[in-house]
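All protein chains but one are shown in place.
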Amino acid sequence: MSAIEKPKNNNLGNDTMKKISTLLAATALVSVMSTAAFAKTLVYCSEGSPEGFDPALYTAGTTFDAASRTVYNRLVEFKHGSTELEPGLAESWTVSPDGTEYTFKLRAGTKFQTTEFFTPTRDLNADDVIFSFERQLKADNPWNKYVEGAAYEYADGMGFPTLIKSIDKVDDLTVKFVLNRPEAPFLADLAMDFASILSKEYADKLAADGKMSQMNQMPLGTGPYSFVAYQTDAVIRYKANDTYWAGKQKIDDLVFAITTDAAVRAQKLKAGECHVMPYPNAADVAELKKDENLTVLEGAGLNVSYLAYNTLQAPFDKAEVRKALNQAINKQAIVDAVFQGAASVAKNPIPPTMWSYNDAVQDDAYDPEAAKKALEAAGVKDLKMKIWAMPVSRPYMLNARRAAELMQADLAKVGVTAEIVSYEWAEYLKLSKEKTRDGAVILGWTGDNGDPDNFLDTLLGCDAVGGNNRAQWCNEEFDKLVKAAKKTADQAERTKLYQEAQVVFKREAPWATLDHSVVSIPVSKKVTGFYNDPLGYHRFDGVDIAE
Amino acid sequence: MLRFLLGRIAILIPTFLGVSLIAFSFIRMLPGDPVMLMSGERVMSEEKHAQIMHDLGLDRPMPVQYLNYLTDVLSGDLGTSIVTKRPVLGEFLSLFPATLELSLCAIILAVVLGVPAGVLAAVKRGTWFDQSIMGVALIGYSMPIFWWGLLLIIFFSGYLGWTPVSGRISLMYFFPPVTGFMLIDSLLSGQAGAFKSALTYLILPTIVLGTIPLAVIARQTRSAMLEVLGEDYVRTAKSKGLSPFRVVGVHALRNALIPVITTIGLQVGVLLAGAILTETIFSWPGIGKWMVDAVFKRDYAVVQGGLLLIAGVIMLVNLAVDVTYGFINPRIRH
Partner (left out) sequence: MSTSSATPEKTGTHPSALSEFWHYFSRNKGAVIGLGIFVAILFLAIFAPVFAPHAPSEQNRDALLLAPAWMENGKATYVLGTDAVGRDILSRLIYGARFSLFIGLVVVTLSVVSGVLIGLVAGYFGGKVDIVIMRIMDIVLAFPSLLLALVLVAVLGPGLLNAMIAISLVNQPHFVRLARASVLTERDKEYVIASRVAGAGTLRLMFLTILPNCLAPLIVQATLAFSAAILDAAALGFLGMGAQPPTPEWGTMLAEAREFIQRAPWVVTFPGLAILITVLAINLMGDGLRDALDPKLKRS
């Protein structure tokens, strides 16, 4: 069993190995070393191991960075460094007037990567697109369960099984998606990782060889970099795809050095052992900024962290009580102590970088005196409540415990006794969904596709009660607005609806909106073309590094 | 001798069954199910959840699950990781060499420094030299190694910049693993500087992991030597006018080493426990870190298979120690 999953024929293949062991290969060595020295290599200190290399199977950003954004492409792509869409493998598309038929024209002559484990014989065509989606949607597809416990959570989460009626091949380079209902965010969904386009030819070969699980271990796509090797929990190696449709990348070798500890990542970056690192400790950012070899790219994260009251539980069923509690919480203190300032106080349920963000909304300002009075006016005395603190660190809430402790101290000042409870993460997620939950829960969300629907309806819509809607909040007025926006294709119209929904949200206050984190990515000054991506990706297409 | 060996192996069978039962039942008792964890903040529908639980066989009665598990284990199938969806045994085998390499280096460090230190301390009993060696050994023995590792990183990697922070070898070097031991593979690769690079990456983790065994071995060697030095035959040898070096080196040390060897064998469990912390601190891609990650990700299959495999390794090492000991000292065979 070898630690590196790769064929034997790499630049130091079996033959070379033998020569070396006979100590006669001094000259061969020099040539190997020199190519290694002159190739442009970018090292990315990634925060964890990818779960696998088939993006449709997973939901973690770590996996997407390693699999979908390097190896694969999608029909539609997010512009590098933005949430806007641009053509990807589909050159152009048309949408039927009723919004239920999407017809995509594929980019002609798109090559799949030629690697040491597979040589494609044909270009991208409609079959690849149909295969990539149908395996996720149809239980009888032979690839539906090619690994044990395969669950296509994102396809499910975006409602694809009920949304998509059929995917038809019009001709070799034209594919038509027929939907059961109009769905405005559909195009944005297609730019997400689970919608990556795989090679059907490669899949057929693996199926014929009885090695289907290799699809999840040695990925092959049309993307900017092709997969070379993965050494479990240590290193992933890629090289530039020579035949990339948008042109060969300037970096020859891309290396992901898996380094789980943030402090260690920072050390490695400073020592020049890697060039880009994600998720620095908030405490280290100031010092990294001082380093003259580094630039810290800062951008607002596409996320929100909130404290969701259980609006079905007395006295939290009263909006005035919820608003009073919101006034009692000093959110700036959380930003300072938990994020060392690297976050902004949230007033809306969507982040400020997202279109339709309503900046006119007034936040419930921190005012313990007013809060106290409001509670009295609402007839609430000696309130005891529970605050649920997540046991894990997430980008939107680095340390929920610490935030809960701060809130506990704040609430004590207005005469509310808060008890902090925590559960193991899976348990936490499960119990916090329950309608009968006792207490307010700290949680958050990171946007998937840059569409406001992905926050407002997903987290606060009526059908999400008992699920993603942790406030168990079903407000008819709000729900009508977001449901209408979902069916409207016109973005200006949608913006208006969403902005109104935010006003209703603030008035009813099902959550205390806590913060939007600022994402900092320290990068070596040698690196150019790297963006702090609003969607949270770490993309290396179009990136270059100075020698 | 054969009977002794067979007897030892026979004892292992019920132990192994017990170990497998413990590994199995612990994991079933973990709160929260792995399918829930897979989806995170995103909520999965009840039906989908039930279906995946069914696919993974997690909805069957416990005894059935255990029997299935046992049959699979006996046929060499330790299950598939719920997170990575790859075979547990394969993951273990690909990561174990890293842990083994680190552990071997740590034990070598401990023996090479610990035995001479213990011998010298015993010979110079009561002097300041003895006292300082034993003082340092006791500090090492009392060391919270997770903190020790952080201190070393702050000082050697951060402040002095002498050693790399984490990993096994500089990313400049790339060659396929042959043995899985980075030191050996780097030599085999023939790439200039690779061995040196692997060595610098290994130094800090080795020191951290070796600290406690080093302290234990030094202390054990000292007390074993003291005991032997008091024995009649050593006194006789001394009185016969043999050089102190011969007395200590040949007569005393040889006999003192028997309990020391047992101590070394007993350090395997300590090393594997230490590897959990050391690997976590240094991002060392070995089984210690793998297990900790699996516990946190509720990867049932990995925790279960990992517990079984690690316990298996320890049992085999203990068997080897027993047998060696029985070989050296025939009296205990019965």
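Letters are used for the chains, namely A and B, taken in the order the chains are written, and counting of residues starts over at 1 for each.
In this text, contacts are C-beta pairs under 8 Å (C-beta built on N, C-alpha and C of every residue); 3 or more make two chains touch, one makes a residue touch a chain.
As the structure is a prediction and not an experimental result, all values here were calculated from the model.
The chain not shown here is touched by just one of B:62, B:151 or B:250, and that residue is B:151. From the options A:137, A:155 or A:406, the residue with contact to the unseen chain in the full assembly is A:406. The chain not shown here is touched by just one of A:391, A:467 or A:529, and that residue is A:391. Per the touch definition above, the residue from A:91, A:172, A:363 or A:424 contacting the chain not shown is A:424. Even with one chain removed from view, chain B keeps its contact list with that chain: residues 11, 14-15, 18-19, 22, 26-27, 29-31, 135, 138-139, 141-144, 146-148, 150-151, 153-154, 158, 226-227, 230, 269-270, 272-274, 276-277, 280, 291-292, 295-296, 303, 307, 310-311, 314-315, 318. Panel shows chain A; residues 261-263, 266-267, 281-284, 286-287, 333, 336-337, 391, 401-402, 405-406, 409, 422-424 of it touch the chain omitted from the view.
Convention: only the chains that are shown with their structure count from here on.
In this assembly, the C-alpha centroid of chain A lies 37 Å from the C-alpha centroid of chain B. On the chain B side of its complex with chain A, the touching residues are 31-45, 48, 52, 55-56, 80, 82-86, 89-91, 93-95, 97, 153, 157-158, 161, 164-168, 170-172, 174-178, 180, 188-192, 280-283, 285, 289-290, 298. Per the touch definition, chain A reaches chain B in the complex via residues 1-4, 6, 8, 10-12, 17, 20-21, 23, 25, 29, 32-33, 36, 41, 43, 49, 51-52, 57, 59-60, 145, 147-151, 153, 156-157, 213, 216-217, 231-235, 237, 255, 257-261, 263-264, 267-268, 271, 273-274, 423-430, 433, 443-446, 464, 467-468.
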